[in-house]
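For this view, one protein chain was removed and the others were kept in their places.
A, B, C, D and E label the chains in the order they appear, each numbered from 1.
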Amino acid sequence: MSHATDAAARLDAFETYRARMNARILDEKGHLGIKRFFNLDSAAYRDGALDGRTKELLGLVASMVLRCNDCIDYHLIQCVAAGWSDEELDEAMNVALVVGGSIVIPHLRHAVDTVDALRARV
Amino acid sequence: MSHATDAAARLDAFETYRARMNARILDEKGHLGIKRFFNLDSAAYRDGALDGRTKELLGLVASMVLRCNDCIDYHLIQCVAAGWSDEELDEAMNVALVVGGSIVIPHLRHAVDTVDALRARV
Amino acid sequence: MSHATDAAARLDAFETYRARMNARILDEKGHLGIKRFFNLDSAAYRDGALDGRTKELLGLVASMVLRCNDCIDYHLIQCVAAGWSDEELDEAMNVALVVGGSIVIPHLRHAVDTVDALRARV
Amino acid sequence: MSHATDAAARLDAFETYRARMNARILDEKGHLGIKRFFNLDSAAYRDGALDGRTKELLGLVASMVLRCNDCIDYHLIQCVAAGWSDEELDEAMNVALVVGGSIVIPHLRHAVDTVDALRARV
Amino acid sequence: MSHATDAAARLDAFETYRARMNARILDEKGHLGIKRFFNLDSAAYRDGALDGRTKELLGLVASMVLRCNDCIDYHLIQCVAAGWSDEELDEAMNVALVVGGSIVIPHLRHAVDTVDALRARV
Partner (left out) sequence: MSHATDAAARLDAFETYRARMNARILDEKGHLGIKRFFNLDSAAYRDGALDGRTKELLGLVASMVLRCNDCIDYHLIQCVAAGWSDEELDEAMNVALVVGGSIVIPHLRHAVDTVDALRARV
């Protein structure tokens, strides 16, 4: 299996698992506080005084310095959909790397692998 | 002493201490690796594929979720100089709050106090 | 000035600053997302399937392992008001210490200092 | 393979690996400081001024805000054995989510998946 | 498959992935800031006022308290190559465990598994 296929399969599995568990948490269990938190989370990235695509970039950098691969993948999916170029994403990742240090490097590798897979998705 | 004066004095003290210690570290001690790191850090926020003012906003959010008041103050000084409005900064801070959780709240208070002091500086 | 007076003055200053900045953030600035986050935060500690006093203890331990002194003070004020004894708080702090390691020790000192000051308040 | 089987297999693998490595670390290698740390860790959750089941809930929330899936699984196994209900665990997880922010969400998904698997174990 | 083979295969996969992604990031994409960061990172562990092998031990402990398995594996490969014995590595890991707390335990298990696999490599 090619590397691109590896990363594509990884992203597919993440999206399937994410959708299944969100349905379990929000639709079946439905704890009110948790549901409201998820709503607040979605709302934070909508267009406002800052446009949504800038806020997705903020979410990406926050996820990288806090070192959460699932969060990185989620925001990269949004960033690519919002039209950020590879060069712009590299710049944002560089800020995350400098702020967060070499401990961020494994997550930089993961993020670049994800971006390449997203560009290869038709 | 008014609150605005408190925060202004705090910012002045931070800038004086920062300048003194940077001179001690970079000019007097001058460890090559540390000097290069400081150069990389400055370079990360210069105009490139992303403009510098967007990258300062990324630095602000990274500093808030990592909960470093000195870093928050540094990036807020740059963000205000770069022309970000209160409404835009509030939006960025909201992203940091949602990503980082209530543990960020004391740093949100600090950040708002700093922005108010920076607006009051002539 | 005695040590007890030191810590009492520190707590008074924290509560004054907290009230002033919360009013600034929520009443004057009033960003909708931030206001909703503060509401969610308050709601998380109300009686429910778990009683509020147990949830305050959870908030205390979370604040200690994340090493935020302001958050520790806030939850200790609630924990003491909710009737947790020194022995029970020591047990919770011990869990935080074991989970979070020696890096938590400065915050354990801070927390014990705060509890002593709260017990001395009439 | 059904989702429930996936999570059950994951838990089985975790418990096997944990037992094997603990035996390697404690019985074969036996560094005195490390052995004492493991003893302290076990002792922290025994009944005392706070009962053990409350302390397991503290351990769960600490593990969630520090974002360690293995630690979350370990404390969930104990919490379920101690008789905490789904509704009570949801409340504790909500506190962790509010304190730790959206970066905790992937670990909330993991935790809910684990609880479901534990309930399905006979 | 024996446990030793498991860990050996894991290390092989890590080294292959690391090499492939570093080539992608540094040779193909080649963002100047990121390349310079990687150079600084390598330079930080070269012989200087402290010898390189001591600095690898510092890198190991930093990676353990920050809880990054890939970083732990990388520094363990260097530490074993530099001649640190199991007893010396155990001592360093004990410092990481005490500083970072029980949340480090899953990474201690991972690290011991890695050291055993490295000793078994011819």
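Here is the rule we go by: contacts are C-beta pairs under 8 Å (C-beta built on N, C-alpha and C of every residue); 3 or more make two chains touch, one makes a residue touch a chain.
All values derive from a computational prediction rather than experimental measurement.
S.K.: Who does the absent chain touch among those shown?
M.R.: The chain that is not shown is in contact with A, B, C, D, E.
S.K.: Where the complex has a chain not shown, which of B:Ala4, B:Ile25, B:Ala49 or B:Leu118 is the residue touching it?
M.R.: Of the candidates B:Ala4, B:Ile25, B:Ala49 or B:Leu118, B:Ile25 is in touch with the missing chain.
S.K.: Which residue, E:Ala62, E:Ala82 or E:Leu118, contacts the hidden chain when the whole complex is considered?
M.R.: Of the candidates E:Ala62, E:Ala82 or E:Leu118, E:Ala62 is in touch with the missing chain.
S.K.: Which positions on subunit A touch the chain that was left off?
M.R.: 65, 97-104
S.K.: Would you write out the residues of subunit B that touch the absent chain, in ascending order?
M.R.: The missing chain touches subunit B at positions 17-18, 20-22, 24-25, 29, 31, 33-34, 37-38, 41, 62-63, 66, 68, 70-71.
S.K.: State which residues belonging to subunit D touch the missing partner chain.
M.R.: 33, 36-37, 40, 43-44
By our rule, only the chains that are shown with their structure count from here on.
S.K.: Which chains lie in contact with each of subunit A and subunit C?
M.R.: Touching subunit A as well as subunit C, we find B, D, E.
S.K.: For subunit D superposed on subunit E via Cα atoms, how large is the rotation, as a multiple of 5°?
M.R.: Rotation angle between the two copies comes out at 120 degrees.
S.K.: Average the CA atoms of each chain to get its centre, and name the chain whose centre is farthest from that of subunit C.
M.R.: Result for max centroid distance from subunit C is chain E.
S.K.: Centroid from C-alpha atoms only, then distance subunit A to subunit E, rounded to Å. What do you get?
M.R.: 26
S.K.: At least two partner chains per residue is the criterion; list those residues in subunit A.
M.R.: Within subunit A, residues 33, 37, 40-41, 44, 62-63, 66, 71, 90-91, 94, 98 contact more than one other chain.
S.K.: Going by the touch rule set out above, what shape does the chain contact graph take here: line, ring, star, complete or other?
M.R.: Contact map by chain: complete.
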